[in-house]
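Complex shown without one protein chain; remaining protein chains in place.
For clarity, chains are labelled A and B in written order, and residue numbers in each chain start from 1.
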Amino acid sequence: MTTAFEKPDLGRLIASQVPGRSLDQAFYLSPGVFAADTARIFHQDWHLAGHISELPEPGNYLLFDMLGESVIVVRGQDGALHAHANVCRHRGSRLCLEPRGSVKRFTCPYHAWSYEVDGQLFNARQLDAGEDRDALSLKPVAVELFEGLIYVSLSDQPASFAALREELTPHVRPFGMARTKIAHRRTYPVKANWKLLVENYNECYHCSGAHPEFSRSHSIHMTSDRVAPLNDDLQARAAAIGASAVTLDRSTTHAPDGSPDYSYNRYALFDGFQTGSEDGQPVAPLLGDLTGYDGGASDVYVGILNPMLVYCDHAVLYRFVPVDLHHSVQEIIWLVHEDAEEGRDYDLGRLTWLWDVTTEADKRIIEANQEGIGSRYYEPGPLVEMEQYTRRFLETYLARLA
Amino acid sequence: MTTAFEKPDLGRLIASQVPGRSLDQAFYLSPGVFAADTARIFHQDWHLAGHISELPEPGNYLLFDMLGESVIVVRGQDGALHAHANVCRHRGSRLCLEPRGSVKRFTCPYHAWSYEVDGQLFNARQLDAGEDRDALSLKPVAVELFEGLIYVSLSDQPASFAALREELTPHVRPFGMARTKIAHRRTYPVKANWKLLVENYNECYHCSGAHPEFSRSHSIHMTSDRVAPLNDDLQARAAAIGASAVTLDRSTTHAPDGSPDYSYNRYALFDGFQTGSEDGQPVAPLLGDLTGYDGGASDVYVGILNPMLVYCDHAVLYRFVPVDLHHSVQEIIWLVHEDAEEGRDYDLGRLTWLWDVTTEADKRIIEANQEGIGSRYYEPGPLVEMEQYTRRFLETYLARLA
Partner (left out) sequence: MTTAFEKPDLGRLIASQVPGRSLDQAFYLSPGVFAADTARIFHQDWHLAGHISELPEPGNYLLFDMLGESVIVVRGQDGALHAHANVCRHRGSRLCLEPRGSVKRFTCPYHAWSYEVDGQLFNARQLDAGEDRDALSLKPVAVELFEGLIYVSLSDQPASFAALREELTPHVRPFGMARTKIAHRRTYPVKANWKLLVENYNECYHCSGAHPEFSRSHSIHMTSDRVAPLNDDLQARAAAIGASAVTLDRSTTHAPDGSPDYSYNRYALFDGFQTGSEDGQPVAPLLGDLTGYDGGASDVYVGILNPMLVYCDHAVLYRFVPVDLHHSVQEIIWLVHEDAEEGRDYDLGRLTWLWDVTTEADKRIIEANQEGIGSRYYEPGPLVEMEQYTRRFLETYLARLA
């Protein structure tokens, strides 16, 4: 309700940031900046809300909750997805209280007003005959289905998925993400502003020191001159198994107008690693149409808050969810082939080991980052070449906030 | 300390509300509105502080605590009630730390300044001889005793009880509330703004869906055309047992100038229900001067925050207590005849069953209401005829806030 930085001050603050340096502490401490983040980032961008396997039947719904907003994503009788604000049009109660469920119609737990799955008001006892019932449908929310992944946007004019679909689909399609299922999901609460989570994810300058488990198998913690030859070698192996190894960079400062950010990039694991596992051996059946293991991992972004890492046998989806100025949640969703059976085809411990241990470490270093940034002795410091994507994220963030 | 809505904005906000619709979300989310609620509602209105049976002897005291204020209500040597701010005049310490007790004098736990039960400074060691000791009495607080119920007001110019006493006493007197005792009390913390609790209590549009236990026995969840004949039949039965079945409506928009709200109304339970119990059978001995059971229940209000429901054998008192902008407490006090003995004359489980299960359900639906109102998709919706008292409450609330 209160903003410490009014618009003119926010403008000045943004203008005073030095390119190539970390941001001023106000971006991590000011309620006014967080209000701007909410309005211009969280209420605009697309968010990963779930996977289509969660809504197999008409009437199945799931909730997407963020910053006090709650969105119902439901599969209609025709199989299409609908999304509605989870707010009754009578006196504003939540309609759905459980995070997942199945309904014929939505009935408000307060006064029993009910709505069709497509949002139309179905029944409102004793409603005055003079009221316009059509104006009392549930408020619609934008929803998109991309390769089995469900995205929602709270924006009235959400960015278009057209370019993303056209450009990104050929590269992602071979992994058959629409034919996967959720093997596991876990949330990691982090006592830090959301931007520090994204900054952390976008650079691997910290990996060699902070992530020994990751650095044993993944090459991106090395400088680009050392990574390039490995990735050159990957090209042929990727082609052989039907995976794309192109680099498609439409993220942050390279994002097309009127489109969400997106990017695709496949990089090499070290010799002996077929996937992101402790011993390098597969941890689940091959995904989609792949015919083998190329020892690569695909970095994919759909929007700035929804990266994913796709190995040959599983995918790891990230959700960066703001809670308040000083608290966030990082959620990880592990996907495997829809026919894979736990116990027979995969073991949860082996499947989740790498990114669980890595995310626990990130949580610790991000929290220590937030603590230090809160000091009056903090001042923005220089980013190095390996932090270039973090730099691009910060530039894009400032541009959107402006 | 900070107000998001200054006076001019609050005025605009109030003026922009549409009669017959629920309120704008700012009324449930804005610290500025809550500051106004505190100043113009909580620091002005009368509050139920307790029952006279809690203070049987001179020197007995109880505390009334609300929003950081603490009031000592004490019975003096002459038997009369006194109320004082629970604040030492020296350096401001609380005088009484326990919610109930018995004292000869009040002695501050800090520097041992002491006060007579009537508030006069008794002893202040080493106080400079030049100080005016009479100016260092405890600050007085307004207190009223009505039919055994103790009310306090933090206002410097509290509304007068004169009209209420004259009009309401004849209808309430037969229940002998002054000759009851507290059989049980329970607090229900509710994560919602206080207004949502009052809005909920003032309408029974939600009862048929949300309160099956209540709706089996009470008729007020039906539309007025269906309730009227039942209440007509009640008139003679009520007269026969010495209970009043008049309708006295001086609440909300009908409240007299300079007086607290008050109202009295008796309505019919369904056939087979002698009281508000699970099986319809009595749960305690008859109250006051009643000579039998008429199958009715009296709705009584003293102020907007203190409704009660009086059956033939017990009374159920409500206290709506604000905690902060987003948290409230609903307290229920169950009264039975002062001679009734637990185990012999009443069983606590049977006595409290109905309103315990009903209040637990209300807690859930009110919390879901607050959550939905917090959404940017919420907009005020239309109230129906059965929500007329809620509508009147909202109009009165806006008028007092203005």
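One rule holds in what follows: a contact is a pair of C-beta atoms (placed from the backbone, for glycine too) under 8 Å apart; a residue touches a chain by one contact, two chains touch by 3 or more.
This one's a predicted model, so the numbers in the text were calculated from it and none came from an experiment.
**Student:** Which listed residue, A:R165, A:R179 or A:H206, touches the chain dropped from view?
**Tutor:** Only one listed residue reaches the unshown chain, and that is A:H206.
**Student:** In the complete complex, which positions of chain A touch the hidden chain?
**Tutor:** 2, 4, 22, 25, 29-32, 199, 205-206, 208-210, 223, 364-365, 368-369, 371-386
**Student:** In the complete complex, the non-displayed chain touches which residues of chain B?
**Tutor:** So the residues of chain B touching the unseen chain are 1-2, 43, 68-70, 85-95, 97, 109-112, 124-128, 131, 136, 139, 141, 154.
The definition used in the following text is that only the chains that are shown with their structure count from here on.
**Student:** Given that chain A is a copy of chain B, what angle of rotation, in degrees and a multiple of 5, matches their CA positions?
**Tutor:** 120
**Student:** Can you compute the centre-to-centre distance for chain A and chain B, using the mean CA position of each chain? Integer Å is fine.
**Tutor:** 48
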